[in-house]
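This is the structure, below, for whatever I ask next.
The full complex has more chains than appear here; those shown keep their coordinates.
Each chain carries a letter (A, B and C) given by its place in the written order, and its residues are counted from 1.
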Amino acid sequence: MLISCVAYQNGRKIADIPGGDISEYVSRPDCFVWVALFEPSSEELDEMAEEFGLHELAVDDARHGHQRPKIEEYGNSLFAVLHTIEREKDADGGEFLNTGEVDIFVGPNYVLTVRHRTHLGFSAVRARTEREPELLKNGSGYVFYAVMDNVVDRYFPVIDALETELEAIEEQIFERNAARSNIESLYALKQKLMVLKHAVDPLMEATGRLYGGRVPQICAGMNEYFRDVYDHLHRIHTSIEGIREMLTTAIQVNLGMISLGESEVTKKLAAWAAMIAVPTMVAGIYGMNFEHMPELKWWFGYPLSLGAMLVADAYLYYRFKKSKWL
Amino acid sequence: MLISCVAYQNGRKIADIPGGDISEYVSRPDCFVWVALFEPSSEELDEMAEEFGLHELAVDDARHGHQRPKIEEYGNSLFAVLHTIEREKDADGGEFLNTGEVDIFVGPNYVLTVRHRTHLGFSAVRARTEREPELLKNGSGYVFYAVMDNVVDRYFPVIDALETELEAIEEQIFERNAARSNIESLYALKQKLMVLKHAVDPLMEATGRLYGGRVPQICAGMNEYFRDVYDHLHRIHTSIEGIREMLTTAIQVNLGMISLGESEVTKKLAAWAAMIAVPTMVAGIYGMNFEHMPELKWWFGYPLSLGAMLVADAYLYYRFKKSKWL
Amino acid sequence: MLISCVAYQNGRKIADIPGGDISEYVSRPDCFVWVALFEPSSEELDEMAEEFGLHELAVDDARHGHQRPKIEEYGNSLFAVLHTIEREKDADGGEFLNTGEVDIFVGPNYVLTVRHRTHLGFSAVRARTEREPELLKNGSGYVFYAVMDNVVDRYFPVIDALETELEAIEEQIFERNAARSNIESLYALKQKLMVLKHAVDPLMEATGRLYGGRVPQICAGMNEYFRDVYDHLHRIHTSIEGIREMLTTAIQVNLGMISLGESEVTKKLAAWAAMIAVPTMVAGIYGMNFEHMPELKWWFGYPLSLGAMLVADAYLYYRFKKSKWL
């Protein structure tokens, strides 16, 4: 589905143009066209491929979607795949991370963005770039930067949410009886973390090649900007690694808490068992049928035996309390 | 066993040729021959080695099979070993991964493919290359690419199956009483994953040298194509690493679930033990033979004691229910 | 908030200057200005940005704070982010690590330091640099070094405190009944360690580019000094890694101690259970109502049975003591 198609010249928007006029604008010097598609049909893609002379392999990737994040050079054009991550609610009200995809084709005089499985569009990016004509003069490379920056900035609330989730788990990790829910939360957090990691790590690696040494022609002169994107990705990467390591530790600690919990149950069980078994034993003794058991004839024998049971249990209770078994 | 032997010129098949005519076609300029063997005898290999001037060490590798995946240069020719992975049923109906091997010798004017222990042939590849004469003009290098692409594409359903398996395990990892089957499934999945990893990782590393910097003469001009294969391998590699990490976490979580399960059994056991022990103790007390036990003479002594037992157990039951021991 | 604003020439302080005169001093050759801000308003930053010609992206980073440590070149100026780590008490009297941030802009003729969320200022640094006019002749680069050195030196007491904490845990890791507090301490230590690690590791990496090969112009001629800072960071890094590895081992050992503790409880429980159950069984036997039980009529039957119970328990006690179950 064609979302928009705009021509820019000298850092300013010159016109919303119909799809058919693209080739005309593309051929003008200092002019570039930005086309935005959303889940395009195979035909739409083919049309654009012809219009802009896109490489067959890149178009195939955009057609099928489900690529890993990457930035590839095809001659003097670039093909980039970014993942968008959106926090969404599933049917049960639980949160999950929805992975969308943005494919970007950038040439000297065009930018083609293709969105898959994501709600958020790029109207904000478009508005921003049009507010900064000085920077937009850098041409299609600046639009490429702005789109990347936008996608990457949207990772921050996600990683913040994951850090908050970890903190919530950490707060109750030493709670008794929370082991089961903790372990489930830890596993769910790990799954989300892996989703984010798969979006961020390959992109960071690829972005590292857009500044510093030899950079693609399209990104030339924008070193600081792409380094800034890289830096943001690196920050998220560091946070992911930090959460990952704390998760591993938390899972081990959780295992320890489970064992500790069992140990405490065993102690409690043992203590109460003893406090029931001792009177039972005493009762058993006075239930024996020997003829010559003088205690049985004492009129205070019964209360005495009950008293002995109580004293024994009180003593046991005191001992168990003292050694924290109860 | 000789499967086929075809000569190509200018991107078009010119003839199915008998083994004996190979040398004639090989000597023509712009012409190359593609020979496909299946589990060849030692003599067949020797014959081909002589025909194409293959290096002794490479032929030895193809003869013995069971090599690790690799791509080696011998002068201006290449020798590649790829693993094919096929999902098959064993006698018990369980699924296992069958590893076959494809050895490829590529020279400027020949391609020799040797298959071992695999059902799937390359007729689809042959058909594809013949449908794309423009690309086939690149010569033997394009055939080499097409074969690799075909083998690598067949890894995708395998990794998808493993991801599905992981998801199936994840769905029941927090189920009670599933610990034993989960741990068996996790171990089996790990074994399959290692099979795939051993096929993919060395090949990815080797493919990385077929584009970018200095590339073998045969692959020249096909940068984007080999990078595409590399990219596919990298995608599978990333998936393998992701599954691997989740597997490790899942095994730890499973251990936690086992401990939790035991802890819950212990609690249940303790609760029921208490509910049997208390009436036993009471009964023991009224089984004592003291002469002076007034309760024994009350006509409502017996129902009263039974009632006391019931009340005690009801109270215990309520308490245990409340603290989730039952 | 503007803390101070001082002009230096030839290694000597020449004047405390008002904010408005900065541009005048900056334009003098061999003269540089050091401005220190604390949690500046957005306007203050904008003003400085204009005064010194700072890059928009760097100013944005300083405005928002919460950056990861880094050192970036913008043309012939540098932008550095350092984390300060301070040990503070929380409301419960527990210790936590408070992370502050210092942003440093360094150009040939200015140094701008911006502190966030940290109590400790740089008056000590200022005093030190003014005591060493020979070194201060190196200009703004030396001030940059002195600030870094000061921030990094403050990490040492933190890592020492963490090592002391680890030793304290190690001393009681094999104590019985300390498992719960140990595991909590280990987790808390890990959390603090990660805070320090996130401050140190990226900075170490960045500092490694300030000496040796091509270095930024501002740091030229001060190789040994920046290598010294790097070396300090590397020392802390090594200590962190050491603690991290021992922590992992300690957590595993703790898990073992928990299991061992449970095993010992089980043994104790079993021993006492046996010592109660045996007399109960004997008593049960003599509580049977058979008519023909000769022992019941012996006048010494009762004391004999009690004696038998005692002997059995004494024997059991001896056996359990010997095998260390008790």
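Here is the rule we go by: a contact is a pair of C-beta atoms (placed from the backbone, for glycine too) under 8 Å apart; a residue touches a chain by one contact, two chains touch by 3 or more.
Computed from a prediction, not measured in an experiment: that's the story for all the values here.
**Student:** Taking the 3 displayed chains as part of a homomeric complex, how many copies does that complex include in this file?
**Tutor:** Taking the entire complex into account, the copy number is 5.
The rule is short, and it goes like this: only the chains that are shown with their structure count from here on.
**Student:** Write the angle of the rotation needed to overlay subunit A on subunit B, where the fit uses Cα atoms and the result is rounded to the nearest 5°.
**Tutor:** 70
**Student:** Whole-Å distance, subunit B centre to subunit C centre, using C-alpha means?
**Tutor:** Centres of subunit B and subunit C (C-alpha means) sit 41 Å apart.
**Student:** Going through subunit A residue by residue, note those that touch at least 2 other chains and give them in order.
**Tutor:** Those would be 252, 255, 259, 262, 266, 269, 273, 277, 280, 284, 287-289, 293.
**Student:** Which positions of subunit B touch subunit A when the two form their complex?
**Tutor:** Contact set of subunit B toward subunit A: 170, 173-174, 224-225, 227-228, 231, 234-235, 238, 242, 245-246, 249-250, 252-253, 255-257, 259-260, 262-263, 266-267, 269-270, 273-274, 277-278, 280-281, 284-285, 287-293, 324.
**Student:** Which stretch or stretches of subunit A touch subunit B in the complex?
**Tutor:** Residues 55, 57, 67-68, 70, 72, 74, 177, 179-180, 183-184, 186-187, 190-191, 194, 198, 202, 247-248, 251-252, 254-255, 258-259, 261-262, 265-266, 268-269, 272-273, 276-277, 279-280, 283-284, 286-289, 293, 295-302, 305-306, 309.
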